[in-house]
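Below is one structure. I have some questions about it.
Shown here: the complex without one of its protein chains, the others still in place.
Entry: subunit A
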Amino acid sequence: MAARNALLKYLRVNATPVLQSSSVRNPRVVGGGVIQLFRRHFSEEVRGSFLDKSEVTDRVVTCVKNFQKVDPSKVTPTAHFQNDLGLDSLDTVEVVMALEEEFGFEIPDTEADKISSINHAVDFIASHPQAK
């Protein structure tokens, strides 16, 4: 026991001056650590952020234009998938899946079933914090 205490004391004494001298020589190390501590409070991924609506509109329109069955000239920010673009229910599912890939998040089935126009998709994505 005594030997163990002696050993621990020996180690402690040895370590303290090293730490002090390094922080005195380079005070920035401590400052950086504090800033990192604050920054790490919320990770960007968990918190998420809302995307700008005009940016979402642009990306959705581009994404739908890339869909092979769609006539790109017909795609407008207000187009309805079935009425204006002539897509059927299966195509609509494909478009929504493509949007999921574009914005990197999963749209729940109940919400995905409701998306029937570009307007609706933009509204949903812009109100979703996980979209990127």
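Heads up, the rule we're going with is that a residue touches a chain if its C-beta (ideal position, glycine included) is under 8 Å from a C-beta of that chain, and two chains touch if they have at least 3 such contacts; residues count from 1.
To be clear about the criterion, contacts and distances are computed from a predicted model.
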item: Options "Complex 1 LYR protein", "Brix domain", "Small ribosomal subunit protein mS29" or "Ubiquitin-conjugating enzyme E2 2": UniProt name of the undisplayed chain; value: "Complex 1 LYR protein"
item: Touch residues of subunit A, complete complex, unshown partner; value: 88-90, 93-94, 97, 101, 109, 112-113
